[in-house]
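For this depiction, one protein chain was excluded, whereas all remaining protein chains were kept in their positions.
Read from first to last, the chains carry the letters A, B and C; within each, the first residue is number 1.
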Amino acid sequence: MKDDAAQRHILPLNLYLAVGSGLLVLTVITVVVAQMDFGPMNLLIAMGIAVIKATLVAMFFMHLKYDNKIYMLVFSGSLLFLGVFIIFTMFDTLRRGDIYEEIAEPYLKEAVIYRKAETTTALSHPAADTSNTASDTVTSDH
Amino acid sequence: MDTTRSLFLPPQGSTVASDVDALFGFIFWISLFFFVGVTALTVYFCIKYKRKDGKSETTPYIESMALEITWIVIPTILLMVIFVWGFQDFVRLHIVPANSMEIKVTGQKWFWSYNYEEGATGVGELVVPVGKPVKLLMSSKDVIHSFFVPAFRIKMDVLPNRYTITWFEATMTGEFEIYCTEFCGKGHSEMWGTVKVLPQDEFDKWLEAGSGPGEGESMKDYGARMFVKNACNTCHSLDGSKNVGPTFQGLFGRREVMSDGTAITVDENYIRESVLNPMAKQVAGFDPVMPTYQGILKDVDIDGLIAYIKSLEN
Amino acid sequence: MSQITEHPAHLQHHFTDVHQQAESAKLGMWIFLLTEVLLFGGLFCFYAIYRSWNPDMFHNAHAFLNVWMGATNTVVLIVSSLTMALAIRSMQLGKRKLTMWFLAGTVLLACVFMVIKYFEYSHKIHLGQLPGKWYFFEGIAGTNPHIFFSAYFLMTGLHGFHVLGGIGVITWLFIKTARGSFSPEYYTPIEMTGLYWHLVDLIWIFLFPLFYLIG
Partner (left out) sequence: MEHTIPEKHYLNEATGWKSWLMTLDHKRIGILYMIMVMFSFFLGGVFALLIRWELLSPDKILMGPEMYNQAFSLHGIIMIFLFIIPSIPAILGNFVMPLMIGAKDVAFPRLNLASWYIYVIGFCFAVYALFTGGIDTGWTFYTPYSSESTTAVIPILTAAFVLGFSSIFTGLNFIVTIHRLRAPGMTWFQLPLFVWAIYATALIQVLATPVLGITLALLMLERVVGIGIFDPAMGGDPVLFQHFFWFYSHPAVYIMILPGMGIISELIATFSHRRIFGYKFIAFSSLGIAFTGFLVWGHHMFVSGQSDLAAVIFSFLTFFVGIPSGIKILNWIATMYKGSISLDTPMLWALSFLILFSIGGFTGIVLGTLSIDVHLHDTYFVVSHFHYVMVGGTVMAIFGGLHYWWPKIWGRMYNETLARIAVVMIFVGFNITFFVQFIMGTQGMPRRYATYLPQFQGMHGFSSIGALIMGVGFLLIAIYLIYAIFKGKPAGPNPWRALTMEWETPSPPTAGNFEGQPILEHGPYDYDKVIPENALKPYKTI
């Protein structure tokens, strides 16, 4: 039962209040910023603020900063594997019908390459990913 | 290398087959070497170090980092060789040569149909010329199927929402099996077809020849040919047994109860309608799964089928 | 068996001391949270992929969500997270009454969240901005806008179920606290529920921008 207080992490009230108001301020910022258009940066900004907010919650409300590091490991582990899931699936979904041209280079001169379309045309039957279908997109290099 | 092929692999019918087989042989012999090594050591140790009279004594422990590293590094190198080799062949399998002829392949429950650029169509039997690359542009009308020709070492899933592509160049004439390898329901195991590889001149002749009975062939015989060629036999039996669809034995002139309760007598018009618009009137007790042959069968083909069905008496 | 009498009532027989028991519970809870992250992860993956396929449709469809309702809900949930954290702190300090106030506040805020959610949902249902085959709204440009609403209803719906679960558990904690089951030596259930509640908040922190702000 040594260093009981440390084990139980009784944090000062002001810290909780500070973190809480920080979260509210960030919420306001993200809403305000979202009204402006930064093009592709929109996603990055919104997600960046969300990550900061999430870190605050995890570190202070969930005590990860003060607790045994194993809990941090468990939590980051879940995010790591979630990342693997999404990114590896995207290796497929974003690159369908796309053979990397560097490797195909030697064949390119005399080959028809099955690859991603520059223009999109809907198929005769329903297609989820019209921008990625390869049907009418078999382009010739001659 | 030849022994692994004759035991394990089917004939090499396409240009890529020998490369795929060479890698298979490479892995086979390496695996066999290590497998024999592992098994021999295991058996040898079991005999050599067998416990005598139920007694055993403590023996000092040996540890060898060098050994551990060796058996991590060597397999890693071998596996990387295999990966790169397989990768290169895979790229070849996926890059369609420029001078390919294109055939549209459609998979549906439970047969394959083909549309040639020249306008010819086919069901079940894919006719291609020898020595010419053929690109297959494939899609499915219902669930996922998979187009597999063992002799060509090609396989590709056929999807309902987009096109997939595979290609081959046949190196010998003859007939080779096509299988569906993605489970697609009741008729999955009979979703067979054949690739008929013809010499170029015969292929050209085939492509030009229209449909209709050959010289000296009766309409009935022609219908019998159409019955198999268009895969009617996958669902309709000739011996009275119940399959996916009603049997053709004694079908003509029979009174059939429809799914809406009415009864009709099977005649020429009913058969024609069932081929072109199968959902219009269905015999009770069967699932509504028959696909339409509109655009696939010509009038003369249907006439042949009617003549054939008429000839199938009880 | 004589040992047991020396032990606090809440110590189970297979643990050697209270500390071991509390740490076990906490590790178990964190692993449970990990499974929750991956459960939601499937839906996040679904969102990410369809968004990457149809960015324009997602952008057009997100304009039909009410940013102010979403922002209000975000504030509500963040404050409820704060009250939950303070409830734990109060129990650590042994202030039972204060703990009850904070727990009650958390439940109240969670209910506010659900009420706002209810208004959002009923509005969408009314307009036909619904998932899958139920979708009948016209006016969103792009392919398959129903997929956006499938994602929206699935993710906020699953999150909503978690909020409802939280309301139930925190109410139970309130009753237990009122009965005096917890003390500065033993408040593991409150602490565990707190972790759960913060995770629910954390997931909403991501759902809010993904649906309401950037679409």
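As a working rule, contacts are C-beta pairs under 8 Å (C-beta built on N, C-alpha and C of every residue); 3 or more make two chains touch, one makes a residue touch a chain.
Model, not experiment: these values are computed from the prediction.
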Output for the hidden chain's shown neighbours is A, B, C
Selected from B:161, B:233, B:249 or B:311 as touching the chain missing from the view
B:161
Contact residues on chain C toward the hidden chain run 12-16, 20, 23-24, 27-28, 31-32, 34-36, 38-43, 45-46, 49, 131-134, 143-144, 146-147, 150, 154
Touching residues (missing chain, whole complex) on chain A:
70, 77-78, 81, 84-85, 88-89, 91-100, 125-129
When the complex is taken as a whole, what residues of chain B touch the one chain not shown?
7-10, 16, 19-20, 23-24, 27-28, 31, 34-35, 38-39, 41-42, 45-46, 49-51, 53-63, 67-68, 71-72, 75-76, 79-80, 82-83, 85-94, 142-144, 146, 148, 150-151, 153-157, 159-162, 164, 177, 179-190, 192
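The rule we apply is simple: only the chains that are shown with their structure count from here on.
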For this structure, which two chains share the highest number of contact pairs?
A-C
Which chain has the mean of its C-alpha atoms lying nearest to the mean of all protein C-alpha atoms shown?
A
On a C-alpha centroid basis, what's the spacing between chain B and chain C, in Å?
50
Taking each chain's centre as the mean of its CA atoms, how far is chain A from chain C in angstrom?
20
Separation of the C-alpha centres, chain A versus chain B, in whole Å, is 40
Residues of chain A touching at least two other chains
128-129, 132
On chain B, where are the residues touching two or more other chains?
none
Can you tell me which positions in chain C touch chain A when the two form their complex?
19, 23, 26-27, 30-31, 33-34, 37-38, 41-42, 44-45, 48-50, 52-53, 67, 71, 74-75, 78-79, 81-82, 84-86, 89, 92-93, 143-144, 184, 194-195, 198-199, 201-202, 205-206, 208-210, 212-214
Of chain A, residues touching chain C in the complex:
1, 7-8, 10-11, 13, 16-17, 19-20, 23-24, 27, 30-31, 34, 42-43, 46-47, 49-50, 53-54, 57-58, 60-62, 67-68, 70-71, 74-75, 77-79, 81-82, 85-86, 89-90, 93-94, 128-132
